[in-house]
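Okay, here's the structure, questions in a sec.
Note that one protein chain of the assembly has been removed; the remaining protein chains are unaltered in position.
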Amino acid sequence: MSARDAILKRLRERADGALSAPESDFAVVTGRGWSRDERLERFERWIGSVHGEVVHAAEEGWTDVLAKVLADKGVRRLALGKQHPVAVEARRALVNAEVELVDVDRDIEQWQREQFDDVDAGLTSTRGAIAETGSLWLWPTPDEPRLISLVPPLHIAVLDAGALEDTFFDVIEKHGWANGMPTNALLISGPSKTADIEQTLAYGVHGPRELVVIVRHADDVAESAARQ
Amino acid sequence: MTAVKLYPPKPDKVYLFGTCLIDLLYPEAGMDAIRLLEREGIEVLFPQDQTCCGQPAYTSGYHHEARAVAAAQLDLFPGPWPIIVPSGSCGGMMRKHYPQLFAGSDLEEQASEVAGRIFELTEFLVHVCHLDLEDRGEPEKVVMHTSCSARREMGLADTGPTLLAALGQVELVEQARASECCGFGGTFAVRHPEVSAAMVEDKTRAIEATGARRFVTSDCGCMMNIGGRFEQQGKAVKGEHIASYLWRRTS
Partner (left out) sequence: MSEQTAGVQTYTPREFHRQAHDALGNPQIRANFRKAMDGLMAKRLDSFDDWDLETLRELGANIRLRALARLPDLLEKLEANCEANGIKVHWAEDGEQACRIIRGICQDHGATSVIKGKSMVSEEMHLNAHLEAAGIEALESDLGEYLVQLNQQTPSHIIMPAIHLNTDEISEIMHDKTGTERTRDVDAMTAAARQQLRERFMGAGVGVSGVNFAVAETGTLCLVENEGNGRMTTTVPPVHVAVTGIEKVVEHLRDVPPLYSLLTRSATGQHVTTYFNMISSPRKEGEHDGPKEVHLVLVDSGRSSIYQDNELLDTLRCIRCGACMNHCPVYTRVGGHTYGTTYPGPIGSILSPHLMGLEETRDLPTASSLCGACGEVCPVKIPIPDLLVRLRRESVGEGRGNVAGAGIKRTRKEAAAWKGFQWLATHPAAWRAGTSVAGRLRALTPTRLGAWTQHRSAPRPAATTLHALVKQHQAGKTDKEER
C-alpha cells in the first residue's frame, strides 16, 4: 500500500470512531461597522506602528506625491509594470524625471542579479487593504510580479482609500477569494523585520527596509490635503 | 476556562473538607476556616471519615488509586449543603476532575453532583457570605500568593485579594510575576527538585522585594513550599493561610 493510502486508511478507520464536526460562528472576525474615516484612521495607525509610511494624495495628481517620495528617498532606478493604470500613470508622469524606469515584464532568470543589486525601489498597485491590522493585499500579476514588492530595498504601494475593508475575513468573503486564488496572494504589513537578535527590532532583514503607502483619495484635493 | 457560576444564598449549614495537608500539617488553618464560617451563623459539618481528595495519585497518573480514594469521599456529603474546601488545589480536583475521573462509571452522577457543591473557602466567603470584615490588627504590609489551581483551575484570582483588601489596616502589595507558579506542583517538587527549587527561589525573592514580612495564601502546598524556602534561609518572611490571617485580625 502507498504511504498515501496507508495514512488515509488509518485516519478513516479511527479507533475511537468517527468524529463530529462543530459549526463555526465567525461573528468575532467580522461586522466591525467602521466608517470610512475610522477605517482609514485604523489602517494608518496600525501600518504606521510597524514602520509603514503613509502619504496621502488626491486621485488626480498622485504622481506628484510619488515623484516627491522618489526624490526624498533618493531613488534612481524604479521597477514598475506597464499595464496597470498605476504603472501607466507613473510612467507618464516620470517620463522626464531623473529616475530610471526598470521594466519588470521580463522573466526573472534574465535579470535576477540586476534586480537584487541595481534596483532602488519597486512600485506596485494594491487590490485593497485591511483596516483592522494595517495590511495591504496584493495579487501579483505578470505585469507586477511577486519579487518587485520584496527584493528592492524600498517598496512603494499605491492604495485607493475606497478599497479599505474592515477585516481580513471581510476581504476574503467580499472579494470571493475562495472562488479562485491567484498563484500568489499576499498581505503586506510594513517593511521586512526581525527580532531574532535579543528581541531587538531591526528592519530590512531580507525584504524591503522601507514601505511607503500612497493612499489616493477620490474626494477633492483640498480635503485630502487637510488630512495631512 | 470557568463558566459563570451562579452562587446560592447563604445556607444554614456547610460541609468542610479539610484537606490532608491541613489535617496533618496546618490544622489551625482548618479550625480558623470553621470559626470564620460559624461567625457567619453557619453550622459547619466535618465528616470524620474524610481523608484526602486523591489528587497526589491523580496527578501522578495513578488513576485507579485516585478513583478509589475519591470514591471514598463522595459518600461523606449526603445533605444538600455546600462543601467548603480551604484549598484551590483540592477544590479544583474535586470540582473539575471528579466528574472526569468518574465519567462513564456508576458514580458519574454522584461525582458531578458533589463537584457542583464544591466551593473554595475564599470564593464562598466573598460570593456567598459577602463577608464583612472589621480589622483589629496592627497596620501591616502583606503579599497574597494565589495558588495556580485557585487562579486558573477554579478561576479565583480575585477572591483572596478581595478579602485582604477589605482589611482596613492591611496594605496589600503585589509581587512581581504574581501569577507565576511557586514551583510546588505536588510530586513535581520531588521529581524535578532542581527546577522546582529555582522556581521557589524566584518566588521568595519576588515576595521579599515587596518589603512585606508576611505572605498569605489559600493553599497549604504553596505555603509549605514558599514558607519552607524562607525558613531554610533564615529569612524573616512568614507565611499564613488566609483563613488564619482573616480570623486572627478580625476576632
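To keep things simple, chains are lettered A and B as they appear, and every chain counts its residues starting from 1.
Just so we're on the same page, a contact is a pair of C-beta atoms (placed from the backbone, for glycine too) under 8 Å apart; a residue touches a chain by one contact, two chains touch by 3 or more.
If you're wondering where the values come from, they're calculated on a predicted model, not measured in any experiment.
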- Which is it among B:Asp135, B:Asp158 or B:Glu180 that touches the chain not included here? B:Glu180
- Task: Quick one: say which of B:Lys10, B:His127 or B:Arg152 touches the chain that got left out.
- Result: B:Arg152
- Query: For chain A, which residues touch the unseen chain?
  - Reply: 2-4, 6-8, 10-12, 14-16, 19-29, 46, 50, 104-108, 112-113, 116, 132-135, 141-142, 145-147, 150, 167-169, 172-173, 177-178, 181-200, 202-208
- Message: Applying the definition given at the start, please give the residues of chain B touching the unseen chain.
- Response: 1, 18, 20, 22-28, 30-31, 34, 46, 48-52, 54, 56-65, 68-69, 71-72, 100, 148-149, 151-153, 177, 179-181, 183-201, 224-225, 228-229, 231-232
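By our rule, only the chains that are shown with their structure count from here on.
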- Item | Gap in Å, rounded to a whole number, between the CA centres of chain B and chain A | 53
